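Shown here: the complex without one of its protein chains, the others still in place.
In order of appearance the chains are A, B and C, and numbering begins at 1 in each one.
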Amino acid sequence: MTWDPTCVTEELVVNMGPQHPSTHGVLRLILRLDGERVLEVRPDIGFLHSSLEKIAERLDYRQYLPYTDRYDYLCAMANELAYVRAVESLLGVEPTPRCQWIRVMMAEMNRIASHLVYYGALGMDTGATTVFLYCFRERERILQLFEDASGQRLLYHYFRIGGLRNDLPPGFCEGLRSFLDEFPRRVAEYDALLTRNRIFRSRTEGVGYLSPEAALSYGVTGPTLRGSGVSYDLRRAAPYYVYPELEFDVPTRPEGDVMARHLVRQEEMLQSVHLLHQCLDRLPPGEINVKVPRKLKPDPGEIYVRIESPRGELGVYLISDGSEKPYRLHWRAPSFHNLQAYPEMCQGAYVADLVAILGSLDIILGDVDR
Amino acid sequence: MRKRYGDNLWDLLRILAAGAWSILVGLYITGINLIRPGVCERYPRRDHRPDYQPRPGYRGDFALLSDPERPGGLRCIACLQCQNICPDQCIHITPEGKGKDRHPVQFRIDTGLCQFCWLCVEVCPVAAITMTPDYETATDQPQKLIRDLDTLRERGRNIPEPQRVEPVGCVADGGA
Amino acid sequence: MLSFIANWLRDLLTAWFQAWHVPLVFVDILAWIVGGVAILILVMVVALVFIYLERKISGYIQSRLGPERVGPWGIFQTAMDALKLLQKEDIVPAGADKILHTLGPIAFFVVGLLGYLVIPWEEGGTIARMVDAHVGVLYVLAFGSLSVIGILMGGWGSNNKWSLLGALRGAAQMISYEVPMLLAVVCVVLLAGSLSLSTIVDQQKTLGLLSWNLWRPWLWLPVILYLIAATAEVNRTPFDLPEAESELVAGYHTEYSGMKFAFFFLAEYGNFFLVGLIFSVLFLGGWSSPFGYPDPLRIPGVIWLLGKATVTVFFLMWVRWTLPRLRVDQLMSLCWKVLLPVGFLSLLIAGTAALYV
Partner (left out) sequence: MSDVQIFADLAFYLVAALILVSALGVLFARRVLHAALALLPCLLGIAGLYAVLAAHFMFAVQILIYAGAITVLILFAVMMLQRILGGGILAGSHNPLVGLLAAGTMFLALVAALLMTDFAGQDPGSLGVGNAAQLGQALLTREVLAFEALSVVILAAIIGAIVIARTRAEGE
């Protein structure tokens, strides 16, 4: 009897995505599988490319601002913050103290909202659908506050160059305070329902290991980096606005697995609550806008401004040639850099781990592809 | 490193007991939520909050405010500033007249292109254009998304003053 | 009540057949056909009701409302969905094995129905009475083990890698979890001394609620074991790996639409309810009233049985909307390293109890 060489378990090449329920958007993963084991994974990106950097060259500084909301749609405030800071630095404009406090508040609220989506999505990826809706229930209250303040729920366009669209509306602070009082109890609920669940722990502990060295060399930032034990947070490392005056911890976990990243984000939500309490207590009165010229023409020059977005280091690299429009604008997108470490994390993983690891990276495809 | 569970019997039993307990806690939480009232609203039916309106300043649909003393009955002076600042170039104005009589004869906003950024409202020197809190603008016909002068005038007829957010902010003590 | 109608029908038919000189064996055949149709209708209705309940319960658990548009509280939602599915185009993917693609859902559905034949609906009220008298329990398990064939056919025939992965997962999982399930059932059989489901119920009917198998400490392990293994057998969270939507899109029925998908879907809920029925029969006293025998309330046994099964099913739904999903290797090690030893242990305990209690 002759042995048929095709009679072996063959590697299976599968396209995961771009249309797949859990690639968090339109990411295409090219998988090489041996049964349930993953031999190789290659992310193929670019399906959500929206040429946001090129659009910036067509529009003036003020007109581009609403576009910044759109590429990382879960933390639009952070994008606006980065862009507004870059333009203001280029112009040499310093926002008023009240404006700075409100911007920090908005950024922290957006961090909670973004982490809530992450939290629920990871639950969804591991099969626990319920926690997703609980997270959205709480996120809804933040979105309601955002809607009250900015007029939109998702794509706020609340910051302006030199200030804000408007001051906080009446009732905003009370609403925020009641949310902040309730929210830690809700986090404890998620913690008991998902994080401490034995099945969830066995799905996440020891899965998707990323060493601190690898994380640093891939340029991974944000909670993903802090989950690998590197205590690096731009709010501490390169503080901006009122962060030096505020008291908060930078949660770090040494394990470097999905669970570590998950716990870092869970802790960060509580830290944001702490920060927001301080903001509410110390919010100064006063003007929110500084006068900026009607036509924005920064002097020729270039600048790189970075902030800590919920996903990591969000940087704006801006070159001005002295005209009304940016000569070149580049986003240093945290999701893009974090995604690079993905194949490294997936070594020896199972198919089911792939989605858990991807969930723990908390990427937004709009952010990856820009 | 992957832990190998079940290396010794006592460990295994402990893990099983803790796991069973965590599952029971999870069941308790979902059980509590089963009894709690839901937070969803019966959206199109509106029996939850029948008079719900978004706050002033919500960016819904467009309107042009009226001024009966001006030609065309609109405040708009057709200065084209909104048309120029619009990042999506969705506003098209055909002006007519000179000086004080300048007014639009055609004012077209394609809300299909619009990204509702509110820049046109901000830039308007006479506060003639505004956005209303109408949020049910979805349609299956693209041409229905285009607002022309008559529609905009009709919408603005009942709005006495431009919708602006009151400049009342809260300060450190949490009061308004 | 049911058996009264059945007996009356049988007598009537016998009289007719004798008058017309038709062999009496056809009375039995006719009874089987009628019973089969009744089961078919029951399963359809049950599946529709439970799909609705699942959506409503999951909605309430998740602070949502669930379906509420079609009819009051949305009760006709699933019926409408079924109608919609029936109207849909039947799509067979290019390069698919057309015969297997069609046979898969049919096999799954038919096999899912067969288990209902030996369920004792009320005193002496099974359709396949001969089979139940000898091997009722085994029969149910045997047809439960066949349902995986439908999944394999569908998964293979779809010409889709996700379907194939789902089918292979399903096969591995269902074969493995058969073993602990069998062990759990054998514990009950040991105590009852019979493979007949009717006999198992008869032993739990005397004192109503108090004589249920559920309250016997030496059967607590089998109760847990059965619930876990049965959840795995019907592919529900935390064991829904064959159709894990976040990993395999929709698993073995990724490529199904319309009627065929409806078959898979209905049969899934049919199997799910069957699990609840068997659990009620094995541990909750089946058709017997919880208030003693004979029933002081005079409620038909069918109602009690359906009620008990519904409670079981509700519990499993609650579990489903609480827990995350296991991974393939964890699924297997849970089965072989935990459930199997526990199964043997409970067999030992049950055997000892059968001898000395």
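Keep this in mind: contacts are C-beta pairs under 8 Å (C-beta built on N, C-alpha and C of every residue); 3 or more make two chains touch, one makes a residue touch a chain.
Being a predicted model, the structure only gives us computed values, none of them experimental.
Participant: Per the definition of touch given earlier, which of C:153, C:183, C:305 or C:319 contacts the omitted chain?
Facilitator: C:153
Participant: Hey, which of C:161, C:216 or C:253 is the one touching the hidden chain?
Facilitator: C:161
Participant: If the hidden chain were put back, which of C:171, C:224, C:303 or C:349 would touch it?
Facilitator: C:171
Participant: Over the whole complex, note the residues of chain C touching the chain we left out.
Facilitator: Residues touching the hidden chain, for chain C, are 23-25, 29, 95, 100, 130-131, 134-135, 138-139, 141-146, 148-149, 152-153, 156, 159, 161, 164, 167-168, 171-172, 174-175, 178, 195.
Everything below uses one rule, namely that only the chains that are shown with their structure count from here on.
Participant: If I average the C-alpha coordinates per chain and also across every protein chain shown, which chain's average lies closest to the global one?
Facilitator: A
Participant: Among the chains, which has its CA centre at the largest distance from chain C's?
Facilitator: B
Participant: Just give me the whole-number Å value for how far the CA centre of chain A lies from that of chain B.
Facilitator: That pair's centroid distance is 22 Å.
Participant: Could you work out how far the Cα centre of chain A sits from that of chain C, in whole Å?
Facilitator: Centre-to-centre distance between chain A and chain C: 45 Å.
Participant: Once you find the CA centre of chain B and the CA centre of chain C, what distance in Å lies between them?
Facilitator: Averaging C-alpha atoms per chain gives centres 49 Å apart.
Participant: Among all residues of chain B, which ones touch two or more of the remaining chains?
Facilitator: Counting only residues that touch two or more other chains, chain B contributes 23, 26, 29-30, 33, 39.
Participant: Which residues does chain A have that touch at least 2 chains other than itself?
Facilitator: As it turns out, chain A has residues touching two or more other chains at 130, 134, 137, 193-194, 197, 199.
Participant: Which stretch or stretches of chain C touch chain B in the complex?
Facilitator: Contact set of chain C toward chain B: 57, 59-65, 68, 318-319, 321-323, 333, 337-338.
Participant: Which bits of chain B are touching chain A when the two form their complex?
Facilitator: Listed in rising order, the residues are 1-3, 15, 18-20, 22-23, 25-26, 29-30, 33, 39, 54-55, 57-59, 85-87, 115-119, 122, 131, 164-172, 174-176.
Participant: Which of the residues in chain A come into contact with chain B in the complex?
Facilitator: 59, 62-67, 70, 98, 130, 134, 137, 140, 147-148, 150-152, 155, 157, 165-174, 177, 189, 192-194, 196-199, 205-206, 280-285, 288
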